[in-house]
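Every protein chain of the complex appears in place save one, which is left out.
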Amino acid sequence: MFSPGEIILQQTVNGLILGCFYALISLGYTMVYGIVRLLNFAHGDIYMVGAFVGFFVFGALAAITGTGWLSIILAMVAAMFLCGVLGFLIQRFAYRPLLDAPRLSLLITAIGVSLILQNAMMILTNGEFKFFNHSVNPRAGISLGNVTITWIQMVLLGITAVLLISLTWFVSKTIWGKAMRAISMDRPTCRLMGINVNTIIGITFFIGSALAAVAGVMACVYYGNVHYFMGYIMGMKAFTAAVIGGIGSIPGAMLGGLLLGLLEAGGTQVLGSSWKDVFAFGILIIMLIFKPTGLLGKTEVERM
Amino acid sequence: MENKNNLDLNNGEVAVVHEGTAKRGFFTRIIDSVYSFMDKTHNKIIVAVILLAFVLTVPLWADNYILQVAWNAMFYMLLALGCNIIVGFTGMVDLGFAAKFAVGAYTSGILVHTFGWNFWLTLPIVVIVGMIAAVLIGGPALRLRSDYLAIVTLGFGEIVRTVARNLEITGSASGLSGIKRPYIFGTQLTRIWMWYYLFVFLVFLFVVASNRVKDSRFGRGLAYVREDEDAARAMGVNVVKFKMWAFIVGTVMGAIAGAFYVMQMAAVSPNSFQFTQSSNILLAVVLGGMGKVPGVMAGAAFFSIFPEIFRSIGEYRMLFFGIALVLVMIFRPQGLWPERRRR
Amino acid sequence: MSESNVILKVDAIETYYGQICALRDVSFEVHDKQIVTLLGGNGAGKSTTLKTISNIEPCRVGKITFFGEDITTMPPHKIVELGLIHIPEGRRIFKDLTVRENLELGGFTRRGDDKKRDLMIDEVFCRFPRLRERHAQLGGTLSGGEQQMLAVGRGLMAEPKLLMLDEPSMGLAPLLVAEIASIIRDLNNEGIPILLVEQNSKMALGLADYGYVLETGEITLEGPASELIKDPKVVKAYLGIE
Amino acid sequence: DKEEEPPAPGVTTDAPDETDAPDETDAPEVPAGGVFTIGALLPMTGPEAYYGNDMYQSYQMAIDEINEAGGVLGYTFEIFNEDDACDAAQAATAGSKIISAEPDIVVGGYCSGATIPALQQFYDANLVVLVSAANSTNITDLALEQTFMVNSPGTHGVQTLTKLAKSLGVTKIATIHQGDDYTKNLSDIVERDMPGDGFEIVAVEVMEKGAADVSAIVTAIRNAGAELVYWCGYHADGSNVIKQLRQGGYEGEIVCGDGSSSVDLITGSGEAGEGVYVTSPPYVELAEGGTEYVAKYEELYGQPPGGYSTLCYDTIYVIKEAIEEAGSIEYEALRLAVENIDYPGMSGRIKFAENHELAESNFMIVKIENGEFVLVEVD
Partner (left out) sequence: MALMEVKELTMLFGGITAVDHLNFEVEEDSITALIGPNGAGKTATFNCLTGFYVPTSGEILYEGKSLVNVPPHKITDRGIIRTFQNVRLFNNLTVMENVMSGCHSISKKFVGSALLRTPSERREEAEIKRIAEEAMEYIGISDLRHEIAKSLPYGTQRRVEWARAIASKPKLLLLDEPAAGLNRQEKEDLVTLIRRFRNELGMTVFLIEHDMGMVMDVAEKIVVISFGTKIAEGTPKEVQDDPLVVEAYLGKDDDEEEAV
């Protein structure tokens, strides 16, 4: 049994960890949105593909480098690269031809890509669950009374923090980041500034997808299983998180992800898990009424 | 005098048009020529009559399965037409349309199943509940810009589903089943062909309603809102009110479709209202060509018939469907049958 | 004039919007140190010409060369890297970026040298003090004229080898119209050739060395500015009688 | 306005009126040597495709055996499947597609939520249905005269759980379900039936299918002081739940429902799975002749049989027995024969009670020990 303080602390930890997953995935969402105004519904599935790539690479490496952190890191690097390439290719062949089309058409294409990834993976893996058995002790960590924070959780928190800081810096401070933001506003004019629009969009998809892969491999390690529809709920939640944080804003995506995770944990504790989504969505909707552009989103400027 | 002359010199008319030998894809050319054929009114009537005759005679030759698929297509047309008011006409992104049809389905289902009402008497209640739901969802959402609106509709979709799953009155997770089917002129509607005809009639009503909305001051107001909210405001359009009513009309249409759906299925469960359902409806609208009534219907038909045609390939089916979606969008970015505005 | 100092050569280009032909057999040249202006009524195809040169609109027939290099099908960002800068019609400010960020992007092709960039931004601020006051304001909230200044300033950031301006004086107060004119003259004095499109034909012909008249997508008249300014047709259509 | 008196809710009952024309021409004077067609409603795509496939293979195995042995009454069996993807709407289309193909009997049904809407249609079309896996009591609540549930219903599972819990000496129970018809039904039965036996239900939680994280649920369950957690869902998510329960510091008993009866539960949960109980449908390896069955199945399909394999296998043999009993494949005769069947199958005794559920529970309790299921006897 917990003391009330411990319960709050433990649920906060639970929420933060879940929030980290949401945040990592919604980072990709928000980056892609931030440059082409596309709600990339296939993003959750890239996370799934990332998890599978991680799983297979890890399996292949297990014999050589063992089943510890080294293999995990190598698997993660491989997954990041391959998913980055996948994201780039998807962008190149499915989205680029549609950049000038109505935004909803692009959304539908994204749904199509999501179907393709999901079903292709289902066929490849026979629809089975795969289990990721590593040798890192999932329960080792720091304990405070009844509350435990494991090493894996700390690694996850660390990765999330590092990525947040470096991406925020990249997008707000470097000329590339500024170019990315400019592209979302006016592509032809960007071309007139000498910006290679297609390349930058491609890079953005690469980075966003690589981030999803990080989350995917971390999910393998943390939860220990992979399956072809694991991206569905994650994708939807991450999308929610991205919007809540103020879509297009990197720290916003992070904040939105953590907040959503915390709300779900809190909802589970307070109202029970069957009402947690009602609880989380309810609060988010109320929040949007008061802050219609998301937590850190900027009001779009509109001049007469 | 001089003025006149000068005016002729550069009166701002479109430059002389030289018909170019544009290189267009073969299919695009075929499709375009079909559309330009359809632009002439009497061709339109001929095609409509042939189509109608075809649609009405389907039950004469089709087996149970084909009728079920055809019925399903009609059902998706109803949903897509409702969604089209919100998405196509007004340009709001709705990711929770399934919630709207859930509202109608449960209202009618509960009244008939639990309280023993006559189905037809539940329809006015369905309309009222649909309006209330629209106001509840729309109230907070309509002041938001598109993507934020999308998340609110999505959120409400999930909320409606979760609530339905947790309440006793909605039959919780298993939903309601064994609902008594309604009678019409003393005959109980048990056979699929009866439902088919009923739904054809409903589609007809929805098409008429959509067209009337489109060609009215209300519908034009929606188009103005879709194109440019600020300019619309400047022209005297009460943007929030128009959006709200578009939302209400769309929701009520969805709710009515849901009420009939639940009667045909004789069962309803929260599983029918998952996010995929909402995205499917949106997909039908965009695939067909937002705002264009026949286009939206074509989209719904494509959406419900395509996967059936490929049913035999089993697990590859949805993969192909995904590929088809992407290809259609790449080659027809405006949808299968978009609005053509140039003369 | 000799071929040798031709900087930009547009050779019989045709441009289409869908099936509509907007430019037909348009040819002209911009020479070293020259200011060339395109005149023409509404919809004549002036903006389309500039867009075709910077390959924002593809050119279906014809050839465009810049410093002897064929740029007809070169991607726009490459063209900009060559120094052919186009300040587009209608300002096209990045509305959610600040004034300073807009300017930084103007110098995208010259990225890397931050000191130089800051110097150049300062130069723009000197020309348009108003922009300095508003350096942290979002581009979209600027007034129309302020945006126009920013658009011109942003173009200057790229250190053009040839500058194409599309209606730079639109929406500017008389004082600033004069400023634009002097900028154009200054740049030209520095040796930068200019291709100018202006509704304010009087100003344009006043600045230009050479002019072309475009009507419904075709060039109907050309000549040194000093002659055009006296041509009765031009006077009647573009200069008006005052 | 005719009011109907028979139990079937919501569907017309005057039989001649509702058989479609083709059904009538399809009169049952099929000569000996004809084909007896079985339509199977299964999830062949979607999250549950794995089970649908496994079930289909199990049917096929039994059918091949019977056909090799010369069929029954001169009929050879043939089976085809339609995909319901575990989705109500798709099940309706799949159902009508099955009906259009005019089979002689229908089997299948994995997801209760998808099975139920189709059952109405089969009833309308006068087709006997043997539901092999889905076991929500909502199916038998429909009280359709031609629908039979070959799997033990959730109530039997909960009776087994009650026995187990008593023998373990725990009183505080928590359940976790997945929000769908079958798993929620199971959890509901626990909530409804167990308090009567002196148990306290301290928490009822839900984990969405495919959701990764249940740590918040684990914390809530621990906080509620549960001594036994009953996982009502499927094995895939089940192994995740077990891991996270242990990872989150829960130290009480864990019992899984029949949806988790699969060796994959052992592989998936790894170390955390040690000591976990399953209230299982007849578990092949532990049944009589089980090893041969598994060997044969593995040889044929290159994978081990799933949790519902023997039920499906038995379903086909029940059909065979019923045809032999009825001496005909005509609807009413067949229906009656199935109703009165008493067949000792691989999965246990198949005999239907009044409400067309199995009269005798076929549930057993197994426990994971050293990475294997072992049978646990309690009384």
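Here the chain labels run A, B, C and D in written order, and each chain numbers its own residues starting at 1.
In this text, a contact is a pair of C-beta atoms (placed from the backbone, for glycine too) under 8 Å apart; a residue touches a chain by one contact, two chains touch by 3 or more.
A quick note: this is a predicted structure, and the numbers were derived from the prediction, not measured.
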Residue touching the undisplayed chain, where the options are C:177, C:194, C:214 or C:228: C:177
From C:14, C:29, C:101 or C:167, residue that would touch the chain that is not displayed: C:167
Option from B:176, B:213 or B:285 whose C-beta touches the chain left out: B:213
Hidden-chain contact residue, picked from the options B:184, B:235, B:309 or B:327: B:235
Where the missing chain touches chain C, by residue: 17, 20, 41-43, 47, 89-91, 130, 134, 137, 141-146, 148-149, 167, 170-178, 181, 199-203, 206-207, 237-240, 242
Sites on chain B contacted by the missing partner chain, in the whole complex: 3, 6-7, 9-14, 209, 212-213, 215-221, 223-224, 227-228, 230-239, 245, 248-249, 341-343
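Following the convention adopted for this analysis, only the chains that are shown with their structure count from here on.
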Separation of chain A from chain D, taking each centre as the mean of its C-alpha atoms, in whole Å: 37
Contacts with two or more other chains, residues of chain A listed in rising order: 119, 122, 127, 274, 300, 302
Multi-partner residues of chain D (at least 2 other chains): 45, 49, 179
Chain A-facing residues of chain B, complex: 87, 93, 140-141, 143-145, 147-148, 150-152, 154-156, 158-159, 162-163, 165-166, 230, 234, 275, 279, 282-283, 286-287, 290, 315-316, 318-319, 321-326, 329-330, 333-335
In the complex with chain A, residue positions of chain D that touch it: 45, 47, 49-50, 53, 179, 203-208, 210-213, 215-220, 222-223, 225, 236, 239-240, 243-244, 246-247, 249, 264, 267-268, 270
Chain A - residues contacting chain B, complex: 33, 39, 41, 94, 97-98, 100-102, 104-109, 111-116, 118-120, 122-123, 127, 236, 239-240, 243-244, 247, 274-275, 277-278, 281-282, 284-286, 288-289, 292-294, 300, 302, 304
